[in-house]
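What you see is the complex with one protein chain gone and the rest in place.
Here is subunit A:
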């Protein structure tokens, strides 16, 4: 009976065993060489000269400073971009205004622009020969080759993450809930915290995690504006590059292992949230009967 039913299945595209096996094979080989091997190498190389050297690299003041700077950039850039993302998503999905489509496109720009282009652009805006450079210099405000530059560059690159997660969801949810809330007498703030936020919290957290991962890993834009001053404006990704150029491969891998570890935690958090989110969706899946 079961044999019959499996045999009775209509053939689907690519159902031939040869095709299926080679397709799966190709994917496995690619994953192994492109993704898994480098990650394994990081671990292996980081400890290749022993635990002692790994420890020395990790607790080296320059490395620690780089970690601190990376964390600082994330602590500032992520909250700002989260607020920006919520504000942008709210504005785009709950209001009608002139230039809305344009704003939607502008928000996406950092996704499509190479980060190094952003970095160079900041040079022209804040650099000594740039637009505001002379004024900033005259007032002794340092943006480029200092921490503010790193943060601004990180913010540019990660600006769309939160908004991109929220917009589709908030668009799907429409404005009814907010209207219901205000018609019941709730203020705008109350509506936001009691009604809007709880309904987007999983998407919001997901966006924040992605944003955070990207801030911590950002290389291109930051490398242009930071000036790579060891122990001063070196973030973790830049520090890895410096160590590598110093022919300190083991040190570079040790530092890289810290970033890789952050990445692994990010992925675990992301998967956990997706499960939570999916569970919520299933439980609340609004089986709203459609009107005829």
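Everything that follows uses one rule, which is that contacts are C-beta pairs under 8 Å (C-beta built on N, C-alpha and C of every residue); 3 or more make two chains touch, one makes a residue touch a chain; residues count from 1.
We take it that contacts and distances are computed from a predicted model.
Enquirer: Pick, from "Sulfate transport system ATP-binding protein", "PepSY-associated TM region", "NADH-quinone oxidoreductase subunit C" or "Aspartyl/glutamyl-tRNA(Asn/Gln) amidotransferase subunit C", the protein name that UniProt gives for the chain of this complex that is not shown.
Expert: Of "Sulfate transport system ATP-binding protein", "PepSY-associated TM region", "NADH-quinone oxidoreductase subunit C" or "Aspartyl/glutamyl-tRNA(Asn/Gln) amidotransferase subunit C", the absent chain's UniProt record names it "Sulfate transport system ATP-binding protein".
Enquirer: Out of A:15, A:179 or A:246, which touches the unshown chain?
Expert: Candidates A:15, A:179 or A:246; residue touching the omitted chain: A:179.
Enquirer: Among A:64, A:131, A:194 or A:229, exactly one should touch the missing chain; which is it?
Expert: Reading the full complex, the residue touching the unseen chain is A:194.
Enquirer: Identify the residues of subunit A touching the omitted chain, counting contacts across the whole complex.
Expert: Given the touch definition above, subunit A has residues 176-177, 179-187, 190, 194-195, 198-199, 283-292 touching the missing chain.
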